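For this view, one protein chain was removed and the others were kept in their places.
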Amino acid sequence: MAKTHVTMRVNGSEVEGLVEPRTLLVHFIRENLALTGTHIGCETTHCGACTVDLDGMSVKSCTVFAVQAEGSEITTIEGIANADGTLSALQEGFRQMHGLQCGFCTPGMIVRAHRLLKENPTPSEEEIRFGIAGNLCRCTGYQNIVKAIQYAAAKINGTEFREAAE
Amino acid sequence: MNDMTITRAEREAKLEGMGCKRKRVEDIRFTQGKGNYVDDVKLPGMLHGDFVRSPHPHARIKSIDKEKALKVPGVLAVLTAEDLKGVNLAWMPTLAGDVQMVLADGKVLFQNQEVAFVVATDRYAADDGINAVEVEYEALPVLVDPFHAMDADAPVLREDLEGKTEGAHGPRKHHNHIFEWTVGDRDLTDAAFRKAEVTIKEMISYHRTHPSPLETCQCLCSFDKVKGELTIYGTFQAPHVIRTVVALIAKIPEHKIHVIAPDIGGGFGNKVGAYPGYICAAVASIVTGRPVKWVEDRIENLCATSFARDYHMTTEIAATKEGKVTGLRVHVLADHGAFDACADPSKWPAGFFNIVTGSYDFPTAHLAVDGVYTNKAPGGVAYRCSFRVTEAAYCIERAMDILAQKLGMDPAELRLKNFIRQEQFPYHSALGWEYDSGDYHTAMKKMMDTVDYAGLRREQAEKRAAFRRGETREIMGLGISFFTEIVGAGPSKNCDILGIAMFDSCEIRLHPTGAGIARMGTKSQGQGHETTWAQIIATEIGIPADDIMVEEGNTDTAPYGLGTYGSRSTPVAGAAIAMAARKVKAKAQMIAAYRLEVHEDDLEWDIDGFRVKGLPEKFLGMKDICWIAYNAPPPGMEPGLEAVSYYDPPNMTYPFGAYLCVMDIDVDTGVYKVRRFYALDDCGTRINPMIIEGQVHGGLTEAFAIAMGQEIRYDENGNVVTGSFMDFFLPTAVETPHWETDFTVTPSPHHPIGAKGVGESPNVGGVPAFSNAVNDAFSFLGSTHIQMPHDFWRNWQAAKALGAV
C-alpha cells in the first residue's frame, strides 16, 4: 500500500512521517514518534487510554487515522508538564491525591482532564465525573482522580483546595 | 546524624516509614507518560505475532492452509500445532496439573481458541496475515452448561484424556470430569443436619467474569542464537515462576533465560498464568532469530486469557431456633472451561475455598468440589482474591443472610451471635485452617454505629410500608458483608506452584553514603511497592525511604520469589523485607558497638541509629554506619552492609472487614442506586494508609462491577456475548459510587511487622455486600435468593416474578 506523507505539530514540535492511510494515529504517535505515554487499552473506543488533545479536542487516537491529523496540533502526555519541566498542576494533583495506581490509564486521564479544565475551570464533582466518563480506570475507583482534578483546578485558579470529607 | 537541633518527631518524619501517607515514587514517571510497559519496549529487528482464532466453540480442524497468508507482504511465518510438535510445545502444562493446547491440535474446544500464529514485520501485516489463513472446521456438539457436563450423553471434549480415570487431583468420574475435592467431616456434618432445628439450602452461583486489567497480556521474546539465551519481557505477576516454567518446558537452562517484567498496567490475577502467546512468541523468535512481540487485543483478553469464578455453590446451613449455627455443607460445581488452567497453588484444585466457614464458629462442616470441562475459555484465576476466597466469602455471606431471613432475625444480629470470639484465636476452623487473629465484634459494632444501622433499618421499614401503600416504586436494601480473607500463600508445607515452594524474598544492599537498593521476588502492577517496601525498610533500619531504591521484576537481579497475587506480597515479601532489614540492622549494631566502644547489649535503637543506653549523647546514625561498614569495619568483620532473606511464613494471615451497602432500586426499570457504601478493613499493621485507601477504593469498584453486571456470558451455542467493553461492564466515574473507608487494627501475631495484606479484601468483601443489598431489598416481597449479576433487567425480572411490576 502506497504511503502518504503527513506533517503535524506534536507537543510544540513539527513532526512528519510516512504512513499507510490505515495507520491509526495512536500507532503513529507510539511507533513513528516513539511517544509511548499514550496507551492502548481496548481498541473499541471505550477506554480512553489513547486520549490525546487534537486541535483543542480530547480524542481517542485509536479511532482516528494519522492521515486525518495532517496539519493538526497535538498534545500528548509528554507535552503536559510545565515549560520548565516541573509537573503541571494536574500531574502534581494526581500524585498528591493518589489518583493513579498502575499508571496505565493515567496519561489519557490527565490529557482529558487538561481539556476539561480549559473548558470548565471550576467543575463540580458531578461535572468532573461526567467529563472523564470517556476514560476507564481499573485501579482507583475514580474517587481520588476526582480529587486530583479538584486539586489541580484549585491550584490553577489560585484558590484553596479543600479535600472533601469522606 | 546526631544533630540535636532536629527533634525526634522530625527525624521520624524524615524517614517516611511505616504508617506514613508517603506519596508514591512511581507517580513521577507515570504522570509524565514515562512508564515503561511491555508494548513500549522495542528491540532492533522486532517482529509481531498475532493469532488466528477459532470462530467455533467446538469443532474438528479439517485443514489449515497457510499459503495465502505467507504471500501477504510482511508475513514471515505461520505456526500451527504441527510446527510446535517439532519442538514438543504443541501442548503446555497448566498451573493446575492439567495440560493445555498452545495451538489447536486436531480440534478446538472454545470460541477464540488459538489456532495459528502469524509472524510478520509489523502488527498491520500480521493482522493481514491472520485474515488470509484459511481454516476448514467441522462443527461438533457444544457443551455450555456445566450442570450437563457429566450427563451420560455429553459430548467428549478432551479426547487427549480418553480412558484416563485418574487426574492430577484424584479419580475422574466422567469424561468431562476434572477432579473431586473434599474437605471436612461428612458424618459429623450429616449428623448436625439430622439434628438441626432449622436448615436452609440454596444454590448460589458466582458467575464467570474476567480480571480485565487496562493493559492486556503481552510479551516480547528475543532469542540470542549465539549465546543460546532467551530474554522475555512480559506482563508477568510472577516473573521467576515464568522463568522456571520456561526452563522446564522449553529445555533451556534456567540461567540462560532472562525474564523482565517492566511496568505492568494492572494484573488482578490475569497475568499470573502462562498463555499460548508467550510460548508462540518464544518459538517464533527461536525460529526467525529475531525478537517477536505479542500483544493481546481486548477481545482476545476477555475471550481467551483467564476468566475468573464460574462456581455454582449448593449451600446448606444447620442451626438452632435461636440462630446458633451447627453445621455447614457445601457442594460446588466448578466450570473450568476447556482446560483446567486455574492459577492456584498446585495442591489446591479449588484454591482456599475451604475458608467457606467464614467468620463464624461452625462446629462442623463438609465441602465437596467437582470440577468439569465445558466448551469455554480455560482458566479459573483469582481475580483480585486469594484463590477462590471471594467465591467462598460470597457463598457464606449470602447464606447467612438467607438463614437470618428464615429465622426472622436481623442479619447483623445473626452474625454477632455466631462470630468467632476474640478469645478463640488462634482459631481452628472445621475445614482445617488456623485463623491467626481477629476481633470481629469490635469491627462489626464500629460499622453498625458509624452508619447508624438501626436507623437505616427503621427507614427501610418505613419505605417498605410506603411501597405497599403504593406511594413509592422504590425499594431499599441493606447489604452486610463480614468477610474473613485468607492470604499470604504460603507456608511451603501447604503451598507450591508446580513444586516451587511459595516463599518470597528480599535483598537489601546499602551503599557507603547511606543510600541503598532493595530487590524483591514480588512484582507490583499498581500496588505501589516501590513506595511501600521502602517504608518498611525506613522504619526497620532508619534510612529515609527516599534513599532506598526498590527494584522488582528482573529475574537476573531480584532474588527468587513467587510474585504478586493473592494479596501475598505484604504477608510474605513484606516479612522478608523486615527480616532482611533486621539482618542488616544486626550487623549495623555490631559496627556501632565497636565504634561507640560498648557491648552490643548496651545499645538501644533510636529511630535512625544506635544510642548507648543511659548516655544519650553517644549515638551513631545509620548513614555513618554505612560508610564505616565499607571503609572501616571492625577487625575481622567482612566489609559491606547487605542481606538477603527468604521468608517462608509459618501461617497465612487473615484480614477481615465489615462492609455495608445501602441501595435503592426502582422496580419499574430495575435501575439501582448505591446510596452509601461503608467499608471497614482490618489488615493488621498499616504500612501506608493512603495506598490502603486507594486499594480499597479500587477493589470496591471491581466488586461493584462484578455484582452489578460484569460477566463473561456465553449463549447456548457457546458464543461469547460479552467480548468487548461495550458489553463487559466496567463502570465509568459516573456509575461508580462514592466510597467511605474505615479501619480497625488487629496485627498478625506471626508476621514480623503484624501486617496482613489488603488489596483483595474489598473485592472479596464487596461482592456479598452489593448482592446482599439487592437481595435484602427484594426479601420483603418473598424472595430468598436472586442470582448475580444484578443488572437492571435482572432486577426488573425479579420484581416482576415477585409481583411488584
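Chains: A and B, in written order; residue numbering restarts at 1 for each.
Assume a contact is a pair of C-beta atoms (placed from the backbone, for glycine too) under 8 Å apart; a residue touches a chain by one contact, two chains touch by 3 or more.
Just so it is clear, contacts and distances are computed from a predicted model.
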item	value
Record-based protein name (UniProt) of the chain missing from this complex, from "SOS response UmuD protein. Serine peptidase. MEROPS family S24", "ABC transporter permease", "Ring-1,2-phenylacetyl-CoA epoxidase subunit PaaA" or "Carbon monoxide dehydrogenase medium subunit"	"Carbon monoxide dehydrogenase medium subunit"
Sole contact to the chain not displayed, among B:184, B:438 or B:709	B:709
Of B:299, B:774 or B:788, the residue in touch with the unshown chain	B:299
Subunit A residues touching the omitted chain (full complex)	1, 4, 20-22, 24, 43-46, 48, 51, 57-60, 63-65, 67-68, 112, 116, 130-134
In subunit B, positions touching the absent partner	123-124, 127-128, 131, 297-299, 668-671, 709, 713, 721-722, 725-727, 729, 731-732, 734-735, 791-793, 796-797, 805
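Operating definition for what follows: only the chains that are shown with their structure count from here on.
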item	value
In the complex with subunit B, residue positions of subunit A that touch it	20, 22-23, 27, 30, 34-44, 46-47, 49, 76-78, 80-81, 87, 91, 94-96, 98, 100-107, 110, 128-130, 132-146, 166
Subunit B residues touching subunit A - in the complex, by the definition given at the top	23-24, 26-37, 39-40, 42, 123-124, 212-216, 263-266, 268, 297-299, 525-528, 690-691, 693-695, 697-698, 700-702, 724-726, 730, 732-734, 736, 738-741
